[in-house]
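Note that one protein chain is taken out, while the other chains of the complex remain in position.
Chains: A, B and C, in written order; residue numbering restarts at 1 for each.
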Amino acid sequence: MTRQRNSPLEDGVHCTTVRVRFGDTDPYGIVYFVSYFRYCHRAIEEYLRACGLRPEETFKNVQEGFGLPIVEAWCRFRRPSKYGELLRMETQIQEMRAKAIIFRFEFYPETGRELLAEGTANLVAIGPDWRGRPLPERLKIALTGIE
Amino acid sequence: MTRQRNSPLEDGVHCTTVRVRFGDTDPYGIVYFVSYFRYCHRAIEEYLRACGLRPEETFKNVQEGFGLPIVEAWCRFRRPSKYGELLRMETQIQEMRAKAIIFRFEFYPETGRELLAEGTANLVAIGPDWRGRPLPERLKIALTGIE
Amino acid sequence: MTRQRNSPLEDGVHCTTVRVRFGDTDPYGIVYFVSYFRYCHRAIEEYLRACGLRPEETFKNVQEGFGLPIVEAWCRFRRPSKYGELLRMETQIQEMRAKAIIFRFEFYPETGRELLAEGTANLVAIGPDWRGRPLPERLKIALTGIE
Partner (left out) sequence: MTRQRNSPLEDGVHCTTVRVRFGDTDPYGIVYFVSYFRYCHRAIEEYLRACGLRPEETFKNVQEGFGLPIVEAWCRFRRPSKYGELLRMETQIQEMRAKAIIFRFEFYPETGRELLAEGTANLVAIGPDWRGRPLPERLKIALTGIE
């Protein structure tokens, strides 16, 4: 039996765009660092959707008895972005463990390859008791295309 | 039997302050109008606390079978405030109906009587079916001091 | 000379969608009323873009010496929306005065005609001294298609 990669994403990278909105900047018109983390969560949501997963049933799923909280997040901000700009987010799974997923994010101008910011977010699978548990099989298959 | 006013608040007005934070402004350093609505909600929370009510059991209370969603909100912005400023919020109940409460907010500089912004928020009591219901008696008493 | 209507928008109504994001809800999964005002600002931005105006040169324009702050905003929330839902925003200019624009917003489910929320936002034109001034002619033409 051979493992087969069937990811719905080309090369495992998901691309989406985000517009810098009026409330996303600091008082000087530069994207507030906190907004990048908000964009990262949005990137995860779109990544999940691209894999056929509904975010609202994935971050917490009472029926299936699991949650998927973010337990660690990191970003480095290389160049400032301004109000009104359109950013391209490239999202991929950096690492998939038995009980955890690490997403990696890169931010670029809409067109261009200059890295504006990069980051990671670690999600762990927990049960109703908030203790770690293996990632639901359904999720792993949807995210990796590997059965 | 005489009705007695026992409000925990002097003249029914609650005062609290809010600092304009880094993420609260627009790209030009002026408070983003949306932030005022966030401040209004905070003012309601502090008003409730001053009346001995826990917000986390008041906006939604599964045990007692009620919710208290905001169904209407309005603000007028008279003068701009800037990043770093300390605002004084004066909050009062403008009207108490059988099924609804209307809060009124006024924003001033920390010291000074120049009205910076004003607004209202209408909350209605609903049951678990999201239909209107009378305000819980416990709430009315706590908010007005009238038994 | 006849006045000619050339609005870039069909019937003067601009449609766009907004996804309810993870950070947009209250602790009970329902859209936080403050988020609607954020959506309203985004709707104005998209309206401006559809008329060929760049928001980042329209809300404040140092070169041309004007600003366009929001001086009043109002929303009524009719039915709750939940995390993950896609909302359709219909935006139009309710009134255009010499020195002010009033935008009107309506929120619907992505498909469907059930009004979820509605609101207005009043913008006034000001000069560098923060005093009212007539709307720049360029803006009026772009927004109405009337020369």
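Throughout what follows, a contact is a pair of C-beta atoms (placed from the backbone, for glycine too) under 8 Å apart; a residue touches a chain by one contact, two chains touch by 3 or more.
These figures come from a predicted structure and were not determined experimentally.
*Asks:* Among B:54, B:78, B:97 or B:138, exactly one should touch the missing chain; which is it?
*Replies:* B:54
*Asks:* Using the definition of touch stated at the top, determine which of A:19, A:60 or A:133 touches the missing chain.
*Replies:* A:60
*Asks:* For the full complex, which residue in A:21, A:38 or A:88 touches the chain that was left out?
*Replies:* A:38
*Asks:* With respect to the chain omitted from the figure, which of B:32, B:47 or B:83 is a touching residue?
*Replies:* In the full complex, the listed residue that touches the missing chain is B:83.
*Asks:* So which of A:53, A:70, A:115 or A:142 would be touching the chain we can't see?
*Replies:* That would be A:70, which touches the missing chain.
*Asks:* Over the whole complex, note the residues of chain B touching the chain we left out.
*Replies:* Per the touch rule, chain B residues meeting the hidden chain are 19, 21-23, 38, 41-42, 45, 54-56, 59, 82-84.
*Asks:* Against the chain that's been left off, what residues of chain A make contact? List them.
*Replies:* Touch with the absent chain occurs at residues 26-28, 30, 33-34, 37-38, 41, 56, 59-60, 67, 69-78, 80, 121, 130.
*Asks:* Would you write out the residues of chain C that touch the absent chain, in ascending order?
*Replies:* 22-23, 25-29, 32, 34-35, 82-83
Convention: only the chains that are shown with their structure count from here on.
*Asks:* By C-alpha centroids, what is the most central chain here?
*Replies:* Checking distances from each chain centre to the full centroid gives C.
*Asks:* Roughly how many whole angstrom separate the Cα centroids of chain A and chain C?
*Replies:* Between these chains, centre-to-centre, one finds 30 Å.
*Asks:* Taking each chain's centre as its mean C-alpha position, how far apart are chain A and chain B in Å?
*Replies:* Each chain's C-alpha centroid was found; their separation is 36 Å.
*Asks:* Measure off the straight-line distance from the CA centroid of chain B to the CA centroid of chain C, and report it in whole Å.
*Replies:* Averaging C-alpha atoms per chain gives centres 26 Å apart.
*Asks:* What are the residue numbers in chain A that touch two or more other chains?
*Replies:* In chain A, the residues touching two or more other chains are 22-23, 82-83.
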